[in-house]
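Here is the structure we will look at, set down as structure tokens.
What follows is an incomplete set of chains from the complex, kept in their original frame.
Which chain is which? They are A and B, in the order written, and residues in each are numbered from 1.
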Amino acid sequence: MARPFRILFVGDVYGKPGRRVLSAHLPALRPAYDFIIVNGENAAGGFGLNRESFDAITRAGADCITLGNHAWHHKEVYGLLDDARLVRPLNLPLGTPGSGYSTFEVQGERVTVVNLLGRVFMEAVSNPFLAMDELLERPDLGAVFVDFHAEATSEKAALAHHLAGRVAAVIGTHTHVPTADTRILSGGTAFQTDAGFTGPLDSIIGADPEGPLQRFLTERPHRFTVRDGPAELNAVAVELVSGRAVRAERYHYEEEKRT
Amino acid sequence: MARPFRILFVGDVYGKPGRRVLSAHLPALRPAYDFIIVNGENAAGGFGLNRESFDAITRAGADCITLGNHAWHHKEVYGLLDDARLVRPLNLPLGTPGSGYSTFEVQGERVTVVNLLGRVFMEAVSNPFLAMDELLERPDLGAVFVDFHAEATSEKAALAHHLAGRVAAVIGTHTHVPTADTRILSGGTAFQTDAGFTGPLDSIIGADPEGPLQRFLTERPHRFTVRDGPAELNAVAVELVSGRAVRAERYHYEEEKRT
């Protein structure tokens, strides 16, 4: 029997602490995986991706970078979208720069990475369910790995159910908190509602607690800043055999807190 | 050193499958805990609580039942709110029937259970952060256990941060998916973004996949029904010493799928 094809998917890299823990820790993981995907939608200062953060993530070992609702925050991202390693959300209008999926050939395996946006509690975009149906009519996609960047657990579970047996994995991102529901759906589709993020510990999904907390307490806007200090890395490891997921598990790493 | 006080918190019981797995499995857990809290906001047909489901949950071994945004779905709940074991959301206007917290004396320990609603991506209610500040000025609450029924990870993390060192636990509910971020915040506050739910496997957060899926595919409303079949139970176990959390871990049980 063939050796499984091992994919590591790293959740939203957030700001400098996220880039630091990725750069420090991903190289050690690199040899254990055939293909590494990193969501970079918060890599530059907590919002979007610029060239510096793109370079940091690829240098750390990522084969592919996905995005999310913050994709367009830094104008520099437009200059990066020609790079086939960068995947922007799929379900956007015709004519959107870049591509919503990218197909890679790795050690004789064909893998297509898709970045997809949810709509529940988020800005209106094209229908993600129908966008996937349309995409899956293309030939030669190989094993399809879907980063579903969405807020609502219902929408994520529904998409996973819709794609069960048709794609290799549906892994959620955007909430920045990993969910403890990693599993293989019937037909060989790995599913986890959210991968969690890669960013500062003791933060409010990446931000220094002061900003969000003042906002909730005062009911007035407050400026958010990236939380300084040690960071965590959250990921999901998926193993494929013949393009089907046979194993999926969470990976978690934390930098040590200084005393 | 004193034996720790052990609390089990069971996430949203959903419909008949949720009540069934609770009734079948909770009695076996009962002896290991000093106090058991069950969120029952979806116990009656997926929405709200009626007398039958209240009785089922208490008979299964719950000492206290909390609610959520679906608290008021069944009118029968109004007749149950005099029971000190039933806690409705705290942050509602003065004059709301029932109470948003309840204090229990168990084996010489005093425990106050609070049910609290979030506001991000939810209906507007009173400020949960300020409602907690006000509540915590009361004397004699003992160890405070907060079931924070909220959607957004940011709001849940912010509340936990706000209450760190002031309450024994902040455990989230409402998303129906357990999060893998169980931890003890500084000051002895157990925190987990969401406990996950207690309801049917292979469902869309409780519902038969057909309804939600048709809705997402057609962009038209579709009727939701409770998913039939085997169920899972998700819970968080928290150990307190002198009113502070010293340990917190997820508990997960699944009924076997028939072949």
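FYI, contacts are C-beta pairs under 8 Å (C-beta built on N, C-alpha and C of every residue); 3 or more make two chains touch, one makes a residue touch a chain.
Everything quoted here is computed from the prediction, not taken from an experiment.
> Taking the 2 displayed chains as a starting point, can you state how many identical chains form the whole complex?
My count for the entire complex in this file is 4 copies.
In this text, only the chains that are shown with their structure count from here on.
> From the C-alpha centre of chain A to that of chain B, how far is it in Å?
The separation of the two C-alpha centroids amounts to 29 Å.
> Would you pull the chain A residues touching chain B in the complex into a rising list?
Residue list for chain A touching chain B: 121, 127, 129-130, 151-155, 157-159, 161-162, 175-181, 193-194, 196, 203-205, 207, 209, 212-213, 216-217, 219, 250, 252.
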